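Note that this complex is displayed minus one protein chain, with the remaining chains in position.
Then we have chain A:
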Amino acid sequence: MYGGGTRALSDVSFEVARGEFLIIIGLSGSGKSTLLRCINRLIEPTSGRVVVAGHDVTAASPRQLREIRRKIGMIFQQFNLVRRASVLTNVLTGRLGYLPPAWALANYFPAALVDRAMANLERVGIPEKAFVRGDALSGGQQQRVGIARALMQEPELILADEPVASLDPATSHSVLRYVEELNKRDGITVLCCLHFLSLARRYGTRILALKAGQIVFDGHPNDINDARFAEIYGEDAIEVEIR
């Protein structure tokens, strides 16, 4: 699927139903991030097909690709906010795919969008930070801005690339609860990479395990027992729990 000497993923094939909260687990380097980035083509897969809501992502023209991306929100391990821009501007960038590019030159956003950005910030609990610079926030707050940014897209699918790997346990839960709420209340499908099995069991409706670029487990969270765990993470691994 992915060239350049090393094969990050091979023979990975799965389907996700609308409304699922799919968690992808696996060791570092097992291909989790690559898998997510192939779905919105931030990484070009060398072969294979990705279909999102009936649209063939892999065959899309640049314009079609942008239209597909509008419906796919993404949140990142490093939050990826524009550090020198205000929180509000960061949230508004989520809507860029719907706006004429020329408006960017004047830094213009319609008032209705600004209102919606404020509403989304309120939803993630930090409306008072709207005019603070992105890098002035704590990690958990930055990730919540990331979620608000994804919400601006009115996405059908959210890709979360280890959204809590840079956060402490308490903040991890609060961030994941926001994601869970989007999944349960708005019916947004979620594909989320996680490191901790305990978090995966707590939030996921289905778990996909990758090892060296291949799927080694696909099933319900509770079906991962010690034997399965050793298979995914190697014989020497010990499960670390996060509550």
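Following the convention adopted for this analysis, contacts are C-beta pairs under 8 Å (C-beta built on N, C-alpha and C of every residue); 3 or more make two chains touch, one makes a residue touch a chain; residues count from 1.
Definition applied: contacts and distances are computed from a predicted model.
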Seminar exercise, completed: The chain missing from this complex carries, among "Zinc transport system ATP-binding protein", "Phosphonate ABC transporter, permease protein PhnE", "Sarcosine oxidase subunit alpha" or "Urease accessory protein UreD", the UniProt name "Phosphonate ABC transporter, permease protein PhnE"
For this session: Touching the absent chain in the whole complex: find that residue among A:Leu42, A:Leu113, A:Val132 or A:Val216.
Result: A:Leu42
Exercise. Hey, which of A:Lys32, A:Arg69, A:Arg116 or A:Arg144 is the one touching the hidden chain?
Worked result: A:Arg69
Seminar exercise, completed: Given A:Gln153, A:Ser172 or A:Thr189, the residue that touches the chain left out of view is A:Gln153
For this session: Since one chain isn't shown, list which residues of chain A touch it in the complete complex.
Result: 40, 42, 66-70, 72-74, 76, 78-85, 89, 93-99, 101-102, 104-105, 107, 146, 149, 152-153, 159
